[in-house]
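Left out: one protein chain. Kept in place: all the others.
By letter and in written order, the chains are A and B; residue numbering begins at 1 in each of them.
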Amino acid sequence: MTISHEDALMQLDIDIDTTLHSGKRSFRLRMQFASDSRRIVILGPSGAGKSLTLKAIAGLMTPASGHIRLAGRTLFDAAAGINLTPQQRNVAYLFQDYALFPHLTVRQNVGFGLVRGWRNPGLDQPHAAVDYWLQQFDLQHLAQQFPDQISGGQRQRTALARALAARPGALLLDEPFAALDRALRVTLRRELDQLQCRLALPMILITHDPDDAIWFGGHVLKLCDGRLDEAELDAVKDQR
Amino acid sequence: MDIHSISITLGLSLKVAAWATALNLLLGVGVGFLLARGRFPGRALLDTVLTLPMVMPPTVLGYYLLVVFGRQGALGGWLQSQFGINLIFTWQGAVIAAALVAFPLVFKPARAAFEAVDGQLEQAARVLGISECGIFFRVTLPLAWRGILAGLLLGFARAMGEFGATLMVAGSIPGQTQTLSIAIYEAVQAGQDDSANTLVWLTSLVCILVLLAAGRLAPGRIAHQHAQ
Partner (left out) sequence: MGYTTMCKWMIAALLATASCSVLAGQLLVSAASSLTNAFREAASVYQAQHPGVAVVLNFAASGVLLQQLDKGAPVDVLASADQQTMDLAQQRGLVGARSDFARNSLVVIVPLPQANPGQLALRRLADLGQGGITRVAIGNPTIVPAGRYAHHALQAAKLDLQTKTIQTQNVRQALDYVARGEVDAGFVYRTDAALMPDKVKVAFEVPQAGAIRYPIAASKHGPNAAEAARFIDFIVSPAGQAIFARHGFLKP
């Protein structure tokens, strides 16, 4: 497929420095890198600061200093006093345990971001986009079920559908395969790979499993104890 | 006491308790949310102060209300001069007394219910672009309402039984401020044991029904609730 001019620009430019305190211990995160790749993988052991980085990009955590720019938009700039709220950032976040709304059906979950205002989407409210995404992830038959009535893999798909239905500019995935068994993991890796190709949507994935990095490819960064591994910073931009 | 008087007294008790609970719904949920989510200095102190009505003797509360809302009081004088309103000896005054006494029973469960809502769900809603108000009504409140309702029912039962503060502030005017509890007290004092017994049975029955309803709202699996 040809890469159009707009497609080529992912432009994640992140440079943040922040310290978190919990009790007597503190953790310092210093992230600094730029990438034009549409697939970025942040690899590192647990406690390295991967989730924190992702949350900073989504706006769920405000760093002490630095800036974050994505696709030409400045999401955060401490010096200039810019800090877009999560609502304004137009990114999608896939939480590690999916964060599906337990009081809403699969259908209502998927359509959640499409309805502004103070009322949730109705149980049977017809919506073309919701139907489309339910179909894309093979969830039509589960539309009226509640999150605790469906399996782990189905929950992940619902979370993905919910994230993508809102038409985000980028997709952030927090250890998307960690809670799944081996077979499911293989299946979903392939699905995610195909999804990214088809949608050409920039994705940033964090994981502790090197296999995920190999499979997903793209720009792989190694994060350890709040700092990027210097030697790996010149990674090859490998887009499959 | 005849059936007519008893029904008037019961009606008054229910009216006062209902209004007091409605008032506490607004204030209690608001304060519960503020204390659950807010991060401000003095938060713990505020929680303690607002819990005081639960441990203070109702007569002490009644005295404070009388001093504040009476004609010579700070608020009472102002209400009188500005609006011509005097809350003492009125059913509205009884509502204030009952609401004050029951307030901690409403805001504490509300706070706990809000704190029990997974913050990550609210984060998810944020990223999906929903406003803070939208998140409150679409995510936080639906997940917290059972705990809030349980607190409201306890508050209602307490308001029904309120006596000490009400007696001081609202007096005992049959048909206007003589609630069930006060009627029982006066019946006992006057040696009218038959009346007292009837009223006691009636009040106990109402309170038991309310507590049974509250018990059914014990937190359970939401799927179980939906499956029915």
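Brief remarks follow.
In this section, a residue touches a chain if its C-beta (ideal position, glycine included) is under 8 Å from a C-beta of that chain, and two chains touch if they have at least 3 such contacts.
Not measured: the values here are computed from a predicted model.
Contacts of the undisplayed chain with visible chains (whole complex): B.
Of the listed positions B:35, B:88 or B:128, the one in contact with the omitted chain in the full complex is B:88. If you put the hidden chain back, the residue from B:10, B:36, B:50 or B:66 that touches it is B:66. Against the chain not displayed here, chain B makes contact via residues 66, 70-72, 88-89, 167, 171-173, 186, 188-191.
What we mean here is this: only the chains that are shown with their structure count from here on.
Centre-to-centre separation of chain A and chain B, using mean CA positions: 45 Å. Partner chain A is touched in their complex by these residues of chain B: 118, 120-121, 123-131, 133-134, 137-139, 142-143, 221-223, 226.
On chain A, the positions that touch chain B within their shared complex are 58-60, 85-87, 89-93, 95, 97, 99, 101-103, 112-113, 116-120, 146, 148-149, 162-163, 166.
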